[in-house]
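Okay, handing you the structure first.
All protein chains but one are shown in place.
Up next, subunit A:
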Amino acid sequence: MDLPIPNPEAAGTAAASPIILALPKGRILSELGPVLARAGIVPAADYTDEDSRRLRFETSDPGLDVVRVRPFDVATFVAHGAAQIGICGADVLMEFDYPEIYAPLDLGIGRCRISVAEPAATAGQDEPSRWSRIAVASKYPNVAGRHYAARGIQAEVVHLNGAMELAPSLGLARVIVDLVQTGSTLKANGLIETEVIAHVTSRLIVNRTALKTMPERIGAWIARFRAALG
């Protein structure tokens, strides 16, 4: 949206081009398999092969293509309308509150939680109501900032993309805000979960413009996913 140039492709025959479904790599890819199968979506054979260099896959349905991107990028692709539908965790939607995204369906997979964790040695040693600021390591700067702001505490977020669990022991931050599934990574690094910010499941997300301008096609896909959950 940066240049005022005409975009003949965007204005083209949207009815003919396939709908793009953005799916997250990694954690929930395997849990997603059965859901896709029940929705009648069979992606090309190399889709589940994490080594495949291909990023866009055709499916058994000629009206649907699948792209495989990082979980955070699913929301970005859908918000910009590059993909019309997608699947991503509620954690991503909490972090990026895009007005262009609807989240019509809770798929109930990829269950985990966003939590605060801190070293077992310091947990509970201090009175948080006396804090005015706290150093937090997280890949969710907005979630962490909002969580502490609601308690009247300024969060100084060190934005990391992984290995959050190292941050407290190496003096980078006092606490971390991260996704917790089983808690074993925390335990292995001497951290304990002190607060659950939110429970997270994967959502089907939809681009607003796509739903408004193609209500029949997009609505049919939402219905197929809903039926696949039943």
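Quick notes
By our rule, a residue touches a chain if its C-beta (ideal position, glycine included) is under 8 Å from a C-beta of that chain, and two chains touch if they have at least 3 such contacts; residues count from 1.
Rule of thumb we're sticking to: contacts and distances are computed from a predicted model.
The unshown chain of the complex is recorded in UniProt as "ATP phosphoribosyltransferase regulatory subunit", chosen from "Allophanate hydrolase", "Transport permease protein", "ATP phosphoribosyltransferase regulatory subunit" or "Isoquinoline 1-oxidoreductase, beta subunit".
Among A:D51, A:E127 or A:E216, the one in contact with the hidden chain is A:E216.
Among A:P18, A:P104 or A:P128, only A:P104 touches the chain left out of the display. With the whole complex as reference, residues 1-2, 4-7, 10-14, 76, 79-81, 98-100, 102-106, 206, 209-213, 215-216, 219, 226 of subunit A touch the missing chain.
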